[in-house]
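One protein chain omitted, others in place.
And now, chain A:
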């Protein structure tokens, strides 16, 4: 181990192992997770060693090979989809596996299909007799579902739906596993019966032959070309030309087209709606928080190995993490990983509770859950994406090498801001909920528990008298609450003013959207700070864990105030002098947390293979590894034809040609 890194570990103020167990939700979970990771990483089929050098074709092939091998592995190890090991498999593979949409295909059939349809399709899918995909997004239409243009016209004479892509913007675009792998897909299309449109419905469509995998008649499908990441996934396009599917292929748990063309709606779709919102929450942990944890691990370990310039004359060059500016880049993201880890736990619990209520046919919690899932998905993905980018830049030139692992973490997390709902649109959905609740609260009506604070508007001023007061959670939580209330209430007032002055409602809404999005973010930020502070209260005081978590919580809150000073100062709740105290306390905390930075990332417990980074490995042998890995680059193995073809003539003959 690099001595610079080893030294960092000796001074930890807390037990790393205890904190790891805390993050996993108990030592038993840590044990299971490590066993799964171990089993997967020791299997050469799952190796990611050459990943950075592979072409799109090679990455795709490897992902398919891994997906197939995984079935065998699970059988061998006795892991099942309902077992405790399952959730760790994806993490152990770092998502580098095909057929993820196959799962969404199965889930959508289970949720939207009748018992009969489930009985027919799910066994086929489980045994991989077919490979499924999920085709919703079109070239010209994304988050706004009603705008989809694919059509499904019911033909009573043959009892079939005729599916068509009427124009180029209606082509299905982006669905994973569809470019090359899938044999079937759930396609969303506007249903027409007797020339009347009934809106968007899901249909099971076969797209490739089960014998030789060639495209079915009327189907045009292929890969959408290279993207910033996900080279291993064959995101695809799909064009349908008079493709006929039997009447039974429309997923019909909630609505059915009868043989004579009568359209029948049944049951409540609310539970289905709920399932879709849970997808947003479920991606937060694997796709967003874990990549940020990895990026922090790489950047912080590298920052104690890298030395640059001198802090004091005559001394060795200093570790870059000893520079205040480097701490300011890396430590707030580190605090954020913990803040978001805890808010994720909170949301999971809330959604489990919601699920039980909904099964009892109590739908009261739905609007609140929907607002939670939209707002937090947007806030967490946005924050973590910027934070990963900061980590990348904080590693200077070497961060830009793919071998650092940071570029692929960044390009991957960047996608999370877009899929499952574009972030701005999601924030506005949360804002709509907040405005509604604020109006209700002002009128004295009851509102959901997470927003009762909107009713309790206290004007007042921040009571802090010196910089230490800002290390008191009540002080900063109150400040966040005040700020959120102010932003929600002032935007609500603005909306009302506009409407009263004769502006149409939707125009008024569009004129306030910048403020509305800001208010939604402020609400989520407040809840995150509050939850972090409450979680710290409940942590065990042993092994130094509560103490270090308290520091991180303070840092997360004060960094937020420091970097959004204007919104706290705006109405004078926090004064200019108090803002100087916030800054002072914030900067002091950087120096305190600096000492535990390496143990704090060690606690995330990523193996070197899972980080797959020349800069971030546990032993800190950064430069040797970078040099060794570079030599593996294919550009160094093959003699480039460029020399013989172009350089040589250039070097030897140009003079005579000039």
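Of note:
We adopt the following convention: contacts are C-beta pairs under 8 Å (C-beta built on N, C-alpha and C of every residue); 3 or more make two chains touch, one makes a residue touch a chain; residues count from 1.
As a convention for this text, contacts and distances are computed from a predicted model.
For the chain that is left out, the UniProt protein name among "CCT-theta", "Peroxisomal acyl-coenzyme A oxidase 1", "Integrator complex subunit 14" or "Electron transfer flavoprotein subunit beta" is "Peroxisomal acyl-coenzyme A oxidase 1".
Residue A:317 is the one among A:38, A:76, A:155 or A:317 that touches the chain not shown. Checked against the full complex, the candidates A:44, A:78 or A:225 give a single residue touching the omitted chain, namely A:225. The chain that is not drawn here is touched, among residues A:11, A:57 or A:242, by A:57. Across A:137, A:337, A:430 or A:535, the single residue that touches the chain missing here is A:137.
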